[in-house]
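One protein chain omitted, others in place.
Labels A and B are assigned to the chains in the order they are written; within every chain, residues are numbered from 1.
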Amino acid sequence: MSDSRTRKPARLLVSVVATLLALSACSAIDETSAGNTTTAERAAGGEIVFGAEDEPSGFNYATSKDSILGVRDVVENLFFFAAKSRPDGTLYYEGLAAEPAIVSDQPQIVEWKINPDSTWSDGTPVTTQDIKYYFDNVTNPKNDVASRVGYDLISKLDLVDAKTFRATFRSRYGDFRGLWQAVPQAAHLKSTPGGWENGLNNDPGPSAGPYKFERWTKGESITLVPNPQWKLQPKPTVDRIVFRFLPESSTIPDALRNQEINIVEAQAQLDLMQDLQHVDGLKLEISTGPRFEHLVLNHKDPVVGDPAVRKAIAHALDRDAIVKALVAPFQPEAKRLDNMVLTNAQAPGSEPHGEQYHSADPEAAKRILQYAGWIPGPNGVRAKSGKQLTIQFSAVAGNQRQEQTLELIKNQLSKVGINLTIDTCPAACLFSDRLPAGKFQITLKGFSGSPFPVADARARFGTGGGDNYSKYSNARFDELAKQAAETLQAQEQIRLANEMDKVLWEDLPMLPLFQRPDLVAYRASLVGIEPNGTRDGVLWNAAGWGLSK
Amino acid sequence: MPEPLLLTGAPRQSRSQLRLAMRRFVRHRAAMAGTVVLVLVFGASLIGPHFTPYGFAELTEDYSQPPSAEHWMGTDAIGHDLLSQVLRASQKSIQIALVVAALSTFIGVLIGTVAGYYRGWVDTLLSRMTDLVLVVPVLAVLLAAANSISQRGGNWFLVAILIALFLWPTVALVVRSTVLSLREQDFVQAQVAIGASDVRIIVKHLIPNAVGPIAVSATLLVVTAILLESSLAFLGFGIAPPDTSLGKLVAVGQTASSSRPWLFYFPGVVLLVICLCVNFVGDGLRDAFDTRRSGGRA
Partner (left out) sequence: MLRYILKRLAASVPMMLVASFAVFCLVALSGDPLARLREQPGVSAEAIAARSEALNLDQPLIVRYLGWITNVLQGNLGLSLDGEPVADKLTRAFSVTLRLVIAAAVVAILLAVVVGVLSAVRRYTVWDYSATFAAFVFFSMPVFFLAGVLKDLAIRLNEATGHVIFTTVGERGSGAVTGLLDTISDRAGHMVLPTLTLVLVTFAAWSRYQRASMLEILGADFMRTARAKGVPERSVLLRHGLRNALIPLTTIVAVDFATLVNGSIVIETVYAWNGLGRLFITSLQQGDVQLSTAWLLIAAGAVVVFNLVADIVYALLDPRIRHA
């Protein structure tokens, strides 16, 4: 449960590694870009049941109310998307006739052409009116909108014709290719009571994707059926896809074992993997992307705010041992993560930093603490002027994966005389109260990577950033981040991103542990499944899913 | 000043009753077996940790090992020795249960005797209060309260107190009805007549004579408390790590029932055995004191 919460905001942001790669690779428009399956491998008909963690609250993914993973997964195959990411991070332009074109550089003007074949399931074409309505609402300050990133830089939106539109940017915006995601039909929203915020609460309206909405049995499942108006390849062959809600992740192994769901996407974790490896007829695929697990160190805290304590923690922490215990058993190639900005270590340009912390060095940790005046006490716990070096570790109550990490860390830190006490509270309380308010010392968190590392890093480490839970502030970092955000040059952005990371390793607002592996588990009878570590998730190519012949 | 013979009669009689009850209890085979097993389990949970080669929070290099000579109950995914964890968890579960039983019995006895002894509006008020707490769907309210407590950094002791706050009514009801009938008896009336203080009458004469029903309902509370605490832990609202309780171990082990059955079945069976034994003891006490209440669960 906590995982969906931590993953949620980041998946909203739209895709920089992807964009950067797209810039260099200059991807061509490709009709069969969504996956590799052909109709030949798939039997006609059948049903696929997808085990979904969250039940949608409505379908307007742009609103904060509905911007949860559970909604994204469903609308992925329903609404208009200008671009989606392939598993390798490159973009393909499903909803467009061509890649968006930069018409002018100063000011930046970009032109999009909607695919002439893009049609809503009620038979009307997808037009610039849909785009305009979406834009007007996202930028309307009165509306409940989860993120306006990018849209807030557009000073003018021109509708050239029914299928072509241009946006003029106030300042340069390198990530424009990721705009126009999950756009619902304007005509439907306008005619529905409830409008932008509540108009899609029960029904997403017409679909522009390979599937269309059929039924929502509240509390239980959502059913999608093939959209006859879908003109692109691949075309769905199954009769329906059912999203079966399983909020208790503990029911996943048995549900797969008992064939009550066919496919599930979840965070790969030790116990789940061991339980699933035991189930016959199941395929397990692990992928890593920019998602990562880390410790947040509160810079405003009197104890953890002390650089000596942070450095000692970093030295004492044996991150390799954590990876070896928690991830390596099912993903032998897993490694610790040494970059806080370019968190997808496999992507070109991500350099490891923080060399002094690569291997655990308890002696160095002890030296630093000793020097800073923390002297070992009789019970092994260090103390300074009568105050014990006891740090509270806030964690989500009842989250077993977290508890395992916690125990490992507690063990490692105790060896240098740092005493961790573990304080648990419900996810809602930790993520919406304690973290934003800075009422914690150390906590464990996952950030899901958006493919925009620089934008993410600004939110996470920039002064006053929305995800800056450690309340970190460094003028040099802010300056580097600003430069990186404004450059349109991919190589330069990567260079600056690495510079930003070096600054972070000096100050340690967080300690990255490892890239978080994602699991797609599915019945071997399914074909066409391709895990996708980007924000689009495994459902990106659901049009090509089917049952094997 | 020596007390008149007549007035000392009652306590002595209750002492002999106690001896009689004791004899009956010892003859109750299930109850004795339950007592023995309970003592063993509790003893093991207290002494065992000093003899097991691993601490309950210690991480060994053996990951997800089935039971072996090295690890009698196997290990979990990060190398905890399950036997050490089960011992620790039993200790915590029993501790919580005893705190709950003691506290709620205390509250229950207090309210029950006061209501039964003073009658009138005091009784009406206290009985209404008892009824109110009695109708609460305990698990649901505890969940809400535990949710609230855990946001304020609560620990297991607070959880125990919380559980106790909802379990005393059964004791109060039993004690009240016993006191109501006792206070009409001659030896109590005689005390009233010589002007003994209320506190003295309650403490020296009423409570000792109600010890049977109190013991029986306190025993049943132990089971209720263990079940409630473990249900809370199972639903994710329990004890904080690295500490553990039996409900939590079962919750963690439930997904492993096919891949690593030891993680699910060992803690579950231990939990079951503890509850079963306490129930047997309760049954034995009921027979021994010949109280006519039948058993029930919370």
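The rule is simple: a residue touches a chain if its C-beta (ideal position, glycine included) is under 8 Å from a C-beta of that chain, and two chains touch if they have at least 3 such contacts.
Please read these numbers as outputs of a predicted model, since none were measured by experiment.
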Contact partner of the left-out chain, one of A:228, A:348 or A:436: A:436
Selected residue (touches chain absent from view) among B:174, B:275 or B:288: B:275
Per the touch definition above, residue among A:208, A:246 or A:295 touching the missing chain: A:246
Hidden partner interface residues of subunit B, rising order: 128, 131-132, 135-141, 143-145, 147-148, 151, 223, 227, 230-231, 234-237, 247, 250-251, 254, 257-258, 261, 264-265, 268, 271-272, 275-276, 278-280, 283, 294-298
Contact set of subunit A toward the excluded chain (per top definition): 1, 5, 8-9, 12, 47, 49, 57-58, 64-65, 67, 141, 144-149, 198, 201, 218-221, 223, 239-240, 242, 244-248, 251, 254-255, 257-261, 280, 426-429, 431-433, 436, 459, 466-467
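Just so it is clear, only the chains that are shown with their structure count from here on.
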Subunit B to subunit A touching residues, read off their complex: 57, 59, 63-64, 77-79, 147, 150-151, 153, 235-238, 240-242, 251-252, 254-260
Partner subunit B, residues of subunit A touching it in the complex: 250, 252-254, 257, 270-272, 274-275, 277-279, 325-326, 329, 395, 397-398, 400, 403-404, 406-408, 410-411, 422-426, 429, 433
